[in-house]
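Just below is one structure, and these are the notes that go with it.
Only one protein chain is missing; all other protein chains are in place.
After this line comes chain A, so read on.
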């Protein structure tokens, strides 16, 4: 057990002694700073009631525009084709209407919807986890493949450790990296958000309105933690996929490519799968776990947070099992 700890220690040295890792941390901190700066610029000194009115006006214009184009299409052709022009016009209108209702409720209650503080900033900056995902994919895709490209794999494999133990130490290091970089984002967004927008008590609540127009008070700090939690699970599964591809293909570029493709194309693939009943058992729709935190309706009926976590767990076990099986049998040459 102590010896396994030494392996993990070694792997961490190899991650953190590389300049690349520190560049990643730098880019992340810079992104947080830039985001805070840009948000700070965006109309802080304007009267919030006026701003809400303007926004409502903009939404109403949008609805009108959609209705008009629907009408035009209906006049020219039959309604079936109109449906094709705007397949989800109904949905879109109702979602815009939801925004209008929300802002109107804010005006009625006299609560500023644009209120910003450290917690709202942290909630907004969870969007930067997309950037972190990219970094995690790079590290996961590289940790085995780089030993091959450096030629050090032979030095590593002639030690008194089984191949399974070597793999375990490497994946543990990926998970540690993921924890560290998520923690860094959490801390920098708290610090920078607090400095730009002011610190607020931990139990600060924001008012949101559900689709049915009900008012809900939410403790933002808890919501932020939930998002980090589910994103951690998502990253774990994507990292295991990149790890598997790089171990099987021995090529980090290929593994990084596939990892990034999955990060970027998840929504498109989910859209394509929607027409199939079995689509909910595919990995992609289940990777988007934040939809449950934001109370959005999932793309498939019967999808819940525990269901998606279960599907993710099954894929994770398959990816890791395959990696282990193939790496154990592989001839290490070249």
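By definition in this document, contacts are C-beta pairs under 8 Å (C-beta built on N, C-alpha and C of every residue); 3 or more make two chains touch, one makes a residue touch a chain; residues count from 1.
Here is the rule we go by: contacts and distances are computed from a predicted model.
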> Which one, "Ethanolamine ammonia-lyase reactivating factor EutA", "ABC transporter ATP-binding protein", "Butyryl-CoA dehydrogenase" or "Electron transfer flavoprotein small subunit", is the UniProt name for the chain you do not see?
Replying inline: "ABC transporter ATP-binding protein"
> In the complete assembly, which of A:34, A:65, A:130 or A:155 touches the absent chain?
Replying inline: A:155
>> Across the whole complex, list the residues on chain A that are touched by the chain not included here.
In response: 3, 6-7, 9-10, 13-14, 17-19, 150-152, 154-155, 157-162, 329, 331-333
